[in-house]
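Of the protein chains in this complex, one is absent; all others appear in place.
Showing subunit A:
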């Protein structure tokens, strides 16, 4: 027993993200059942599955928005199962939301500035940032990187949908992310915007791994090296993108399963 436990923790130590037996119940409904996933640092993985497969619940458990009903979650070897979300974020975890979760009353610049401030010191600072504030420059660079420089002084409520999606990604890349969870980043984007998204994802530094939930296979399979297929709250299949794409069971369930 002991040696098995030791071996398991040794496996966990090298992983960016390690979930063991994670279950999440909503009343009698099991949104996640016994999910075990290990993701290497720098690994890029897609999570596929129909609506209700438990993909977003999985993200919510990893970030701590919901506590898992049972199971453990390790982030770079550290047991974060009972950490509040902000403690996980400060350790380098990031996420985006399927429905943009932005600050509509603030400008684009201030949204990104808050993201930079959240993962650094001085969150309670009473002093306004000066002209040469390092975080303000970091925010400027991030705003440029997601092509939002022209609207940086506009309130987020006034942005177009595609711009909000880009800002959503910028917020997740502030500071020094080590691992990012992208929840349907391409939802509602035009073909041009999708191309830009793919470019942003593929140009991320190699040490930043991510999990992406994406229904658009064109996007998903071009930006990942491995795929996890979920069904009814369970891991259904794991493999390389081409294996998953050509798997008859997967096609039955997902690609041919009435999904647009």
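The definition used in the following text is that contacts are C-beta pairs under 8 Å (C-beta built on N, C-alpha and C of every residue); 3 or more make two chains touch, one makes a residue touch a chain; residues count from 1.
Everything that follows uses one rule, which is that contacts and distances are computed from a predicted model.
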Hidden chain of the complex, named as in its UniProt record, picked from "Peptide deformylase-like", "Succinate dehydrogenase cytochrome b556 subunit", "Amino acid/amide ABC transporter membrane protein 2, HAAT family" or "Manganese catalase family protein": "Amino acid/amide ABC transporter membrane protein 2, HAAT family"
Contact partner of the left-out chain, one of A:30, A:145 or A:187: A:145
Contact partner of the left-out chain, one of A:117, A:165 or A:231: A:117
Touch criterion as defined above, residue of A:53, A:200 or A:213 at the omitted chain: A:200
Subunit A residues that touch the omitted chain in the full complex: 63, 65, 84-86, 89-90, 94-95, 97, 101-107, 109-111, 113-115, 117-119, 122-129, 136-138, 140-142, 144-147, 149, 151, 153-155, 157-158, 171, 173-175, 199-200, 203-205
